[in-house]
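With one protein chain removed, the remaining protein chains of the complex are shown where they sit.
Residue numbering begins at 1 within each chain, and the chains themselves are lettered A and B in the order written.
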Amino acid sequence: MELTRRDFLKASAAAAAFAAAGAQALAPRLASAADDKGIKWGKAPCRYCGVGCCVLVGVKDGRIVATKGDPAGPVNKGLNCIKGYFLSKALYGKDRLTHPLIRKGNKMVKASWDEALNLIASKYKEAIARSGPDSVAIYGSGQWTVFEGYTAVKLFKGGIGTNNVEPNARLCMASAVVGFMNTFGSDEPMGCYDDLDLGDTYILWGANMAEAHPVLFSRLIDNKLKNKKVKIIDIATRRTRTTQMADEYIPMHPQGDLAALNAIAHVILRDKLYDESFVKQHVTFKRGTENQPYGLKDKENPKEEPKPLTFDEYKQLMKQFTPEWAEKLSGIPAKKIEHLAQLYTDKSRKVNSLWTMGVNQHVRGVWVNNLIYNLHLLTGKICKPGENPLSLTGQPSACGTAREVGTFAHRLPADMVVMNEAHRKKTAEIWGIDPKKISPKVGLHTMEMYRAIDRGELKCLWIQCTNPFQSIPNLSRYRKAAQARKAFIVVSDIYPTRSTEVADVILPSASWVEKEGVFGNTERRTQHWFKMIEPPGEAKEDTWQLIEFAKRLGHGNLFPYSQKNFHKEMWEEYRKFTIGTGKDLAPYETYHKVRGLRWPVKSNGQETRWRYTDADDPYVKKGEGVKFYKAPGNKATIWFRPYEPPAESPNSEYPFWYCTGRLLEHWHTATMTGRVPELKRAMPGATLEMHPEDAARLGIKNRDKVKVSSRRGSVVLTAEINGRGKPEKGNVFTTFFDETKLINDLCIDAFDPLSKEPDFKKCAVKVEKA
Amino acid sequence: MNFKRWGIARCAVQLLMIALLASPLAGLAIFTGNLAAAELLGLPLADPLAFLQALLGGRVFVLSYLLSALLVVGFYFLLGGRTFCGWVCPVGLVTELADRLRRKLGTGTQTLPLTLNRWSLALVLLVVMATGVPLFELLSPIGIISRAIVFAALLPLLLVAAILLMELLVARRVWCRSLCPLGGFYSLLAAFSPLRIGFVAEQCTHCNDCLKVCPVEEVLQPSLELNHPQVVAGDCTRCMACLDACPAKALKISIGYQPVSRDVTDPLKGGR
Partner (left out) sequence: MCMDSDAKNTGISRRLFLKGSILTPLALALGSAAISAVYLRPAQARGFYLRPPGAIEEARFLAACVKCGKCAQACPYKSIVMAGGEAGVGIGTPHIVPRENPCYLCPDLPCVKACPSGALDKQLTEVEKVRMGTAVIVDREGCLSIRGLRCEVCYRQCPLIDKAITIENRHNIRTGEHTIMEPVIHKDKCVGCGICEKVCVREKPVIAVQQRVTEQKDFYEF
């Protein structure tokens, strides 16, 4: 058995190598079809999205000469999207950063590591001495490896003593995280990708899975092909390629999700379609704080003061949210809302909700997350194979690093928070430090970090593995502040970006398989890879950069790991945080062999596919059924969340909704995919999608140059009419990958008061022919 | 050497034509196209022979194209037919320069009769009607040079090089004089043009300087010998080289139709 499988794998690996290598034939020094001798293959997760496809990386003579989908990878079984297909080229752009650079006036001058690190350390020391540890910060990434995130958290929170540690995942998954925490007491989904194979009803809330989670979408559609019962409902403000393959498209006004979800719950309550016993056993009701601000003023710090509710009180409060009421706010006809309620409560259907940025990048994103969970909790359609709400993650390790390691201003590893004394104590124990070192004061969240730079309060910021000066909303305020040299900014990256151009120090980083690493994807799958090639020039992995920096600050003792077993030792220390929490990770070596494991990893080394259920979760005893053991009282919370309007709506002067997003060909700000010639040629520049009637009214034809402006900024784009996406009337859409078009400049930096995640999907713009 | 005012003016116009051809490359929108069909400041212009080839070979008729061709026909009719050849055509400029070189080398003294260009016109029209192949548009060095300027299509210039080589070594100005069908077309037109070279026999000192510079001396010579008051030949390109060369002001521009005297005895009236 074993032998045959290995042979098969080898054969298919060779065949795939032949094909994949042949594809790379004419690129410099990439393997040719006949040249598969001497290529050493190693496994890794894909560098890009939160799907976390498994790939095999082929190395020869110290270079990546080929990549291919790993046929043994359970996520993707050898498939990739075209970003993954060209992984081998992403690291070899001509302008790869290879030396530290220090700003001297308007020039960036080559420097040695010592010079750069000494400078950074001195600046940090100076700021800390003068204005305290909270005057410095680090901004990392959901694309950090676990080691990089852990080092940053340990250094800043356990060494420097500030909680000013934030990931770019604040801009992407924060609302989902808060939704998980305040509903279930623990972050990350209870289901997994198997739900896409096993369910029959999939309701997508503002998620363009076809382009944002390509291989996952392929898996979902296959379920539909195999099973006539499968229904995919696409609820969105824009027709996409997802719409094309969905069974039903339900157009919605921006922010309408708040109304629609409430109305669906209303129908469920009205017609008594809820699972009474499930609700009684597993659910508690709360009401949060309403009329919170939108974060438009600096330093606003709203707090949630939850009040408990009884089921009856909840039902009473929900009476106002009729389908007719929702129709006015959401544009979804009342009948459709009834229809959705029917689907959610249909006892013969295994219903799943799927969502990403349409829900999370939302001024009430936490509320929408809560409202989606409400439907699953009311109906009991949760924690069952094929029947779960699945929050899709955007980045490859927003889960594995940012969320699990806790690289947030209020977080510590494994769901713990800095505000909680017991959590600080446990953390300090594992780190071997005095618990008083960890500050109980929540640090600056992302938007506040950049505002603090503008106000002159944040003196030092180290940015790693992300590109905020292209991606944060209301960009020009923050770019101007950086360009005015209001703070000392360090950027660690692999290519010149819109962020390195405003840095005081640029450090060349090692990327992906140039360092050993671990990522964690949407479905809690932790995947490991070994270092396979040396980084170019003097580039170094961010972990090394931080530890060298730590040493210069006198915190080198926090990282007593040996040279030889550095990653293993760090992992085993980090792992301690997870043991017994329901987020248990396996010993390091386990991950070397498998194509990832979904936590909690059981004591027998098996992964867990479904949490909180005695069918699979090791923390739920047989007979307990479903148990939300991380939530207080083992009960998940149904939150009462009403409708509140967006921060900025269209008016006569700015008559369009402005929505931003991503597409399949490019990853985020395209610092990597933009250097792959094939992907650049496939999609060279950002366009503005408009509804054909809106365009016709303004005299705009396909490919005309148009100027789109908000109260904050403007940009000139090529119009795309009747292309891959068709916004609803009164809406326009564009993508943020184009470094020559800073589209996020138009976005409003309003954010969810609970998650602090900005709303990239809704603000008001006007459009005119350029 | 006298100040060759007509020569300079003509060269200026030829260079202007090339500049117009190249102007879109400089981002200007005053002129598009080439000598087969163009738009000058919004006015459509067309080569009448190209129009005929498109009509007969492609069997397409576009009224605006006919009108733009007629416009050109009318223009050159007034200005003398092969004025195109002398003042506008880039091949004319190029072959003229080659001819200067030839004179220095002293080679290529053969010639072919001018009347051949009428036959070449007939051949082109016949071929396009019979086979649909637009023979002249294919081979036209006019088009080749235009496209070389506007589109940097350089390889077909080899054909132009071949022609120039022939003109240098074998037979002078053979393309323009004898082979170019467009020249043939315009020469037929020019027979009735009102703009002509006028000859004042009384002033003539018989120095023959004019004949030395005339590219089509076989049409100038008889007119002078016979003391015709005008050179009426269709092949006269109105290049005015003869005017520039004449030291005695015996040649001038003459507009209108002057009858040739039947009196063959009066030397002052075309007799001997």
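The criterion applied here is as follows: a residue touches a chain if its C-beta (ideal position, glycine included) is under 8 Å from a C-beta of that chain, and two chains touch if they have at least 3 such contacts.
Please read these numbers as outputs of a predicted model, since none were measured by experiment.
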Specify the residue from the set B:T32, B:T107 or B:Q258 that touches the hidden chain. B:T32
Per the definition of touch given earlier, which of B:M17, B:A46 or B:V88 contacts the omitted chain? B:A46
Those residues of chain B which, in the complete complex, touch the missing chain: 24, 32-39, 44, 46-47, 50-51, 53-54, 56-62, 64-65, 68, 109-112, 128, 132-134, 137-139, 143-144, 146-147, 150-151, 153, 155-156, 158-159, 162, 166, 170-171, 174, 206, 208, 211, 217-218, 221
Which parts of chain A are in contact with the chain that was left out? 23, 25-26, 69, 76-82, 85-86, 197, 214-215, 217-219, 221-223, 225-226, 241, 244-245, 663-665, 678-679, 681-683, 701-703, 722-724
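Operating definition for what follows: only the chains that are shown with their structure count from here on.
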Averaging C-alpha coordinates per chain, one finds the centres of chain A and chain B separated by a number of Å equal to 74
